[in-house]
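Heads up, one of the protein chains got dropped from this complex, but the rest are sitting where they should.
So that you can tell them apart, the chains are marked A and B in the order they are listed, and the count of residues begins at 1 in each.
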Amino acid sequence: MKMNLKIWRQKNANDKGHFFNYQAENVSEDMSFLEMLDVVNQDLVKQGEEAIEFDHDCREGICGACSMVINGNAHGPERSTTTCQLHMRSFKDGDTITIEPFRAKAFPVIKDLKVDRTGLEKVIEAGGYISVNTGNAPDAHSIIIPKEDADLAFVAAACIGCGACVAACQNSSAMLFTSAKISHMAHLPQGQAERQRRVLSMVQKMDELGFGNCTNTGACEMACPKDISLENIALMNRDFMKASLKHR
Amino acid sequence: MALNSNIPDGPIEKKWENHKFKMKLVNPANRRKHTVIVVGTGLAGGAAAASMGEMGYKVKNFCIQDSARRAHSIAAQGGINAAKNYPNDGDSVYRLFYDTVKGGDFRSREANVYRLAENSNLIIDHCVAQGVPFAREYGGLLTNRSFGGAQVSRTFYARGQTGQQLLLGAYSALMRQVNAGTVEMFSRHEMLDLIIVNGRARGIITRDLISGEVQKHLADVVVLCTGGYGNVYYLSTNAMNSNVTAAWRCHRKGAYFANPCFTQIHPTCIPVSGDHQSKLTLMSESLRNDGRVWVPKEKGDKRAPRDIPESERDYYLERIYPSFGNLVPRDVASRQAKFRVDEGRGVGKTGIAVYLDFADAIKRQGEDKISEKYGNLFQMYEKITGENPYKTPMRIYPAVHYTMGGLWVDYNLMSNVEGLFVGGEANFSDHGANRLGASALMQGLSDGYFILPYTVGNYIGSTDLDKVSEDMPEVNEAYQQSKERLDRLIGMKGTKTVDEFHKELGHIMWENVGMSRNKAGLENAISRIPELRKKFYQDVKLTGSANYVNSELEKAGRVADFLELGELMARDALNREESCGGHFREEHQTPENEAKRDDDNFCYVAAWEYGEKGHVLHKEDLSFENVKLATRSYK
Partner (left out) sequence: MQILNSSIGRKYLMGLAGAGWTLFVAGHMAGNLFIFAGPEAFNRYGHAIVSNKPLLFGTEIFLVTCLLIHVGLGLRLTLENKKAKPAKYAKKAVNAKKPSFASQTMAYHGTIILFFIIYHLITFKWGPHYDVTYGTETMRDLHRLVVEVFSEPAYVAGYVFCLVLLGIHLSHGASSVFQTIGCNHPRYTPVIKKLGWIYALVVVVGFISQPIYVFFNLRG
């Protein structure tokens, strides 16, 4: 297959950035999307040009490093799929593919398709944990957790922190990301002690960092490669109101 | 330098306890005066940094990813072992210890492994307290599954994402410490060199992967938890950015590299589909609980798998190893798959694969149950191959997955360079010549949560640490060398890309230092790799500058180190005239093609010292006082 690519190139956060056209020849449908970009990059380097920068690491859909928007879709057109798991069989010969970085004020572009997602880190820092020092734990079986609760916690904890929710949201809201962590811990008995403090400080941090507000469009849920549900946001809203009313 | 493993005296059950009591402590008020550098944020690094932060040390934690949460531990799928004996099937700390020593084909250090087994239970307790959502029974208690190389169910898991959940646990603990101000994070920073002052590790040189700035970081202790070196094969299940550079730079500064030829080839990976392939994807070993491995009995049988009747299939693992069946250890399963493919009975378009079939399990347990256990793995398989494994058997083939070798460390996890500690996959200590499934997560967390915080403290408490400053000649020299190396690489304007060299190296390694090795092949590798290295420094092509983001430059530095490591791996494999675990020398096998160990001559750790004129071998003899040296049998 042959692909026409329109790729966003930007030197750094202050540069304006533009689309450039490239062609990828001999694309096999078994190639992953990133392998197709690898081929383009090899050609660019051979021609003496700088390679297109993009974040990627595990290429198994779990590390959450990849951060591009393909034809207007965070992580490409397939649901429940990260960019690295997207394969060229999802495209047709001769297609034009537009590739951009995740766009949000809170995610400044570092170079080309690489963005700075430190904001998400700061949100976790504000309270995305259960405060337990190493060596303090009781026996694992002293905490009994109904399977249903453990499963709900797991489903929320499956978030890979890629930031596609922020990228897809027209408001660049980080609610899905933040709520996934809050919900993970809210479903577990271990998480109860800090439940209120956690939601208050994480939401406050999220607001400070310039992420937008939630308008319930659901774009985040649709873009999420791990199917994190809007239910988590509802839980966060509920917990937040409860906590702010009780707060002394 | 003589290798002293510093194994404490006493019976094996008492060694760690006695050792902990004898350790020097650091007064809580004094801890914040000591800086500890931790490189890497995976299970070992993240856990060590968080735990030492909790204790009050001033920790500086580095990683190359944009976030600590993306360290490659995240990709571990199947589970984590612990000797809890919750299923009441006769497990114990001693049995886990025994299985691990045996699984490692008697090339690991007994005392270390025993401590690992002891810590395994603490890990589960701690992770549950952190909120790791392990799989549970309806009654609310934890559930277990079985894994290769064991006849008890001792593996705790969180669907097929156990590594992710454990890492997020460690990451949350780490972020808590960042918030508390005890840990300072340096993400997107790559370690380029180790700073040694007066024979002690006192800091590192790093490059900020965004600004390109080369920086000096000083400390009292350096802890390296930088993972394995499987990417020397180009294609492996490791993440694209996994590399040996931090460990190799320490090796060049004097740290011994132990057992580099011990690499694990994982039996259940998605086969290579073409030249464009950039990495391989693992399908968790847990699949072998329910999947049956087979090939057609007939050579070159091109029928669709469902058209091949039961009587014309060879379930070869069940046939050869009736007692362990599909759950034989990884090295055995991989080798048998290779034999089948070499015989011409491989399947799929390329003929380089075997089937992993779930038809029976689906018939017995129903599609829902299978989907609950392995749903995400099946989905991943379908995304990559475009085939539905509920309907047609998976095609799998072995791929490089883990490296048991690594920097040599003593019982305290300190390398032969004082003040340089090494944890997780980056060290060599616990898995011998073959790692059992679900043991890597256990080792990473054991090192990080429950060993390094003690032993690092002991070192600080018992050592007179002089003041160091950034303008010392040793510091400047390391800084200058790193800069010069970068300048040299960025100045290369040859004709071939870094990836082309990497691929060629990978090819040499896979062909000659792969699943089975022989003298001629190893010698071939030893002669070809230095040539390739020479060509690399003449003909590699880089673009862009060293003063901003440049992933090609990052890769070049890493491949340059792989080009040195590959040769050492071949030399180590050539030196080890025996077969053990993942190291299979064709010259040393039984008539049934099983590995034949030589305990009289090779019951030692091969620790290699770097020298400009070539590597020097140091041996640490292994003694087995508790587990009797025996031929490993899974029949």
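Just so we're on the same page, a contact is a pair of C-beta atoms (placed from the backbone, for glycine too) under 8 Å apart; a residue touches a chain by one contact, two chains touch by 3 or more.
Being a predicted model, the structure only gives us computed values, none of them experimental.
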| item | value |
| --- | --- |
| Left-out chain, listing which of the shown chains it touches | A |
| Residue, one of A:Asn73, A:Thr134 or A:Gln190, that touches the chain absent here | A:Asn73 |
| In chain A, positions touching the absent partner | 6, 19, 69, 71-74, 77-79, 98, 100, 103-106, 168-173, 200, 203-204, 206-207, 210-219, 222-223, 229-231, 233-241, 244-245, 247 |
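What we mean here is this: only the chains that are shown with their structure count from here on.
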| item | value |
| --- | --- |
| Chain A-touching residues of chain B, taken from the complex the two chains share | 47, 50-51, 54, 65-70, 72, 74-75, 84, 86, 122, 124-131, 133-142, 158-159, 161, 164-165, 168, 171-173, 175-176, 178-179, 185, 187, 210, 239-241, 273-274, 276-279, 281-282, 379-380, 383-384, 386, 449-450, 453, 495, 497, 499-500, 541-544, 548-552 |
| Chain A residues within the chain B interface of the complex | 12, 28-32, 34-36, 38-39, 42, 44-46, 48-51, 53, 55-65, 80-81, 85-87, 89, 110-111, 114, 116-118, 120-121, 124-141, 143-147, 150-151, 153-154, 157-158, 160-161, 184-185, 188, 190-191 |
